[in-house]
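Not every chain is included here, but those present sit where they belong.
Letters are used for the chains, namely A and B, taken in the order the chains are written, and counting of residues starts over at 1 for each.
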């Protein structure tokens, strides 16, 4: 896990930024997108607003003598291993606490600074609605607000302001309950093994490995159907879905 | 206005298909998309399900001695002139009547045949909801159903079936009342003069020329904002918006 190399990136390639409420979200929900874009020489950064130490670490808490610090360390280590497998350029842990996650003013400023440095071609975060997990909604709100502030000429005048990167909402658990509707499917067949390896770094959540494998296969089916179906659809085996917040701007339909 | 050149198109380039409820709809709502793709060597076909002879020809009906046939002829001539200006490869008039438009089984079969011949890379039609104009909704329903039938192996077995082209819903009048939300803006700056020339072929609806010029300029503003805003957004002067019915399938976000 090397240092942030933003200046380089600006010269050599594109960047992308993932804003994840908890340490493991980025793996399940957009690990394929990360690995794929890393292979395309995007420098992909990940921000984990919390470790998910209280709410998403049940297996660890069932061990004797567990403490909050030990959970955080374990979660961080897992996330760093997964990030390395996926080819993440940099991962940052804001350690804001979870259940509930609270993004205060200072953390917002830090997030804005990070976005401006990264100048991402696109951003990734959670769904707008999630009645199972309000941390997810707060992360999305923070992503939207930070993007806005990063665009403001009067915020730290003199810095390079942000353009208008797309914000993709990655797939939540139980999509229908989250009012999430994908408008783009990304073929991750070529990096599926890498995503699976990253998933397996999440030792504390082994019960979800099969779930996300099934999901990726089924999204592959959706990719095939929407890319041509039985009349020449791409033979995608695994895919990920995303919902765009903003309209696209194109030169050709 | 030459004959359909589908075999050629299959060899030389892409095609697109517009399904328009009335003769003029394709001009106001996607004239820029047509002209732009024609310049990119797409063979763009247009189907006018009706001439809009009863409901969208007020100016003609105010003339003395007007008849339905004369209105149809005038509307057809206008539409052909506009199509020629835009570079439409072929325009067909189904003459199904308007206010109300009724797409019967036989016309549906004809539409399917046309779609299969064209094998369009994408299709264009109206919004899903329109309480001002039910013909528009019926055209959209027909487009969706014809697309489905064209994909069926058992419909005229032996013919080349359709893949999974996107269906873009072009911009209706009074977008908010139509529950229409664009998710893609197309830069039509380079062909704006051409679209404007086509608009001016619509002599019977002069009151709408300024309206659609204003609209294209304002959509240009939206294009700029969403393509980078004040931090390097494309300097689009005119744009058109579209709503996708189906998710996209991509290799890169």
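Some notes on this structure:
In this section, a residue touches a chain if its C-beta (ideal position, glycine included) is under 8 Å from a C-beta of that chain, and two chains touch if they have at least 3 such contacts.
Owing to the predicted nature of the structure, the values given are computational and were not obtained by experimental measurement.
Of the identical chains in this model, 2 are shown in place, and the full complex in the file is built from 6 copies.
Everything that follows uses one rule, which is that only the chains that are shown with their structure count from here on.
Centroids of subunit A and subunit B (each the mean of its C-alpha atoms) stand 38 Å apart.
Listed in rising order, the residues of subunit B touching subunit A in the complex are 16, 33, 36-37, 40, 121-122, 151, 153, 160-164, 166, 168, 182-187, 222-223, 225-234, 236, 239, 241-242, 244, 246-253.
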